[in-house]
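A protein chain is absent from this complex, but the other protein chains hold their places.
Note that the chains take the letters A and B in the order they are written out, and that residue 1 is the start of every chain.
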Amino acid sequence: MILSQFIFVPLLAAFLIVLFARKKENIAAVIALAACAWILIVSFIAFFKLPAHGGMILNNTSGWSIPYTISLILDHLSAFMLIVVNLIAFLSAFYATQYINHFSGKWNFFALFMLMLTGMNGVILTGDFFNLYVFMEISLISAYALVAFGTESEELEAAFKYALMGAITSTMILFGIGILYSYTSTLTMADVGLQLRNAGTPKLLFLVYGLFIAGFGLKTALVPFHAWLPDAHPSAPAPISAMLSGVLIKTLGVYAIVRIFYNVFGAPTVVLQILMLLGTLSIVIGGFLSVVQWDFKRLLGFSSISQIGYVVVGFALGTPLGILGGILHLFYHSIFKSLLFLDSGAVEYATDTRDLRQLGGLSKEMKVTSTTTMIGTLSISGIPPFNGFFSKLIIIIACISAGQIVVGIIAALVSIVTLAYFLKVQKHAFFGKKGSAKVLEKVPFAMKTAMIILAALCLISSAIMIPSIRKQYLNPIVDTVMGKTSYIDKVEPYLDNGSVK
Amino acid sequence: MQNNFPNEGMSVIVKTITRFTVWLIFLYGLYIVLHGHLSPGGGFAGGVIIALSYVHLTLAYGKNFVLERVDKFAMSSLESIAAILFVLTGIVGLYVIGNFLANFMGIGKLYTLISAGYIPMLNIFICVKVGMGLYLVFFYLASFKPQEG
Partner (left out) sequence: MILYLMCFFLFLVGVYGTITKRDLIKIILAIGIMGYSVNLFLVLLAYRSGALAPILKKGFNVSMVDPIPQALVLTSIVIELGVTALMAALAIRIYQKYDTFDITKIRRLQG
């Protein structure tokens, strides 16, 4: 009964906001925050109750049994992703209650935000291929509309570019789903894995691999497909940039790739090699292109491309240490990148500009913002005891111990480049001489609270690395991914292999 | 019924024929929605046809004529209420049977109009939402003036 709440509570909140908040705009924030808070509490309950149910909860919709219906499957990886998504969503919604005062149409924002959250929760929970496509499209269409929220000319152009590229690759994913259906005559993920395990690997599957890597790769902003991201991130309002870079890229991209290629297809070696190559290219190109940017949020966008390269390299290694590094970097990156985007939003709210050449000397007037940006910078560069240090160290050690020494050296070098460009941000925006931009208004209370909570989480979340906590909570997640097709064995008792075969 | 904007829209021939065909299109859309569990169609297709009947009226008579007679706020509220009722039907299924969107009404006799559980009800909700939503999208897209901005 818990699992369907993740889908219908934000959906109901979205429609209630449209119904009630058109005349009185303040109700929209109340409904949105209540829904986000409820879902966050339920996701924590689901994560801590999961071991008692044997590691998998399966919930069928409409009372039929799989493979005739859509199932919602919760295992350790899904529970972890749910906590990440809902935590960042709650903090972004809290931040947005006062950030939206600069825009018009509050109820539009919160209704689309709730729809995006529904889509992401659906992608994490679903056990069915076509349902994955439907929920992915729900969250993507809301994201296209939210990127264009300010309706300036550059924002519309960036949203059109994003919508165009997203539409092409979504069609490719549907092509791949069609080919899989024609080969296995079922749509449930576990059943597809079962049929493929019994039938071997036909040559047609390489076309499906290619289509899925292209399709989901654009959502992940891997390197040949990254061109939409540096335009979409500056144009979106700051809480949406935090959601886009912090959770949307990871849910629709990295989580979907890991779930499909590890649990259903059994991690074929050629796919892992391709992902390793694309991940390494992302690290290098994202890192070097962000040194020359002068727009604050555009720099953060290129930095996201680089860090997602780290996560994909971690998952593409295929060893337990690599997967642990990938999972940790996914969690930690969502915290500190959201913190950095919310900081840039606070700077833009106060001084009305994002250009680093015009900012300067803000640390005296915006104390909270400069402190939290410093904490975020230290985390992303990998300085102990902040959380970025542990995840980057694990990824580099995993690379070297798996034999990919070149990748490990590249990862370590680009980490230094990361420190370089973030120090540039600190120098130009906060310390140094006063620039031509003046602080026009002070940062309001809700925005400051959200940033302080995220900065505190940067420190607290490195406590997961304590060995006793790590063994209890993180090892089951690594086992779920490393176990590859044992996901199918766990779902198989529920499969009703009746007379239709 | 008085036409305050006689010079907008299309010619007199189109306006006269529209008076005969608008309600036929609406009726056809309703037929497709209500027989959604017996023949092809269902909620979405019927909703699109009902929206098309409104679009037909708008194209023939002009936007201001329709704006006087149709309340946009009521259409938007009706759309949201239909969506909320859809999700509430799913929640009732959750409490009665234990799965979201489970069938809690009886199945009925095969091939009759009142059968197949809650599917005709869901078809009607989807028809209302899609019809109102699609017409409002068309209306707002047609209201853009080229000089703003």
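Basically, contacts are C-beta pairs under 8 Å (C-beta built on N, C-alpha and C of every residue); 3 or more make two chains touch, one makes a residue touch a chain.
Owing to the predicted nature of the structure, the values given are computational and were not obtained by experimental measurement.
Trainee: Can you tell me which of A:I7, A:A163, A:I380 or A:M451 touches the chain that was removed from the display?
Mentor: If we include the chain that is not displayed, A:A163 is the one touching it.
Trainee: Looking at the full complex, which residue from A:S153, A:N198, A:T269 or A:S468 touches the chain that isn't shown here?
Mentor: Result: among the candidates, A:S153 touches the missing chain.
Trainee: Which of these, A:F20, A:W38 or A:Y181, touches the one chain of the complex that we don't see?
Mentor: A:Y181
Trainee: Among A:I2, A:A37, A:M56 or A:A145, which one is in touch with the chain left out?
Mentor: Missing-chain contact among the listed residues: A:A145.
Trainee: Given the full complex, what residues of subunit A touch the hidden partner chain?
Mentor: Output for subunit A: 130, 134, 137, 141, 144-145, 148, 151-154, 156-160, 163-164, 167-168, 170-171, 174-175, 177-178, 181-182, 187, 230-231, 298.
Trainee: Under the stated touch rule, tell me which residues of subunit B contact the chain that is not displayed.
Mentor: That gives, for subunit B, the contact residues 39-40, 42, 44, 110-111, 137, 140-141, 144, 146, 148-149.
Everything below uses one rule, namely that only the chains that are shown with their structure count from here on.
Trainee: Distance between subunit A and subunit B based on Cα centroids, please, to the nearest Å.
Mentor: 36
Trainee: Which subunit A residues qualify as touching subunit B in the complex?
Mentor: Where subunit A meets subunit B, its residues are 1, 4, 7-8, 11-12, 15-16, 18-19, 22, 59-63.
Trainee: Please output the residues of subunit B touching subunit A within their complex, sorted ascending.
Mentor: 73, 76-77, 79-81, 83-84, 87, 90-91, 93-94, 97-103
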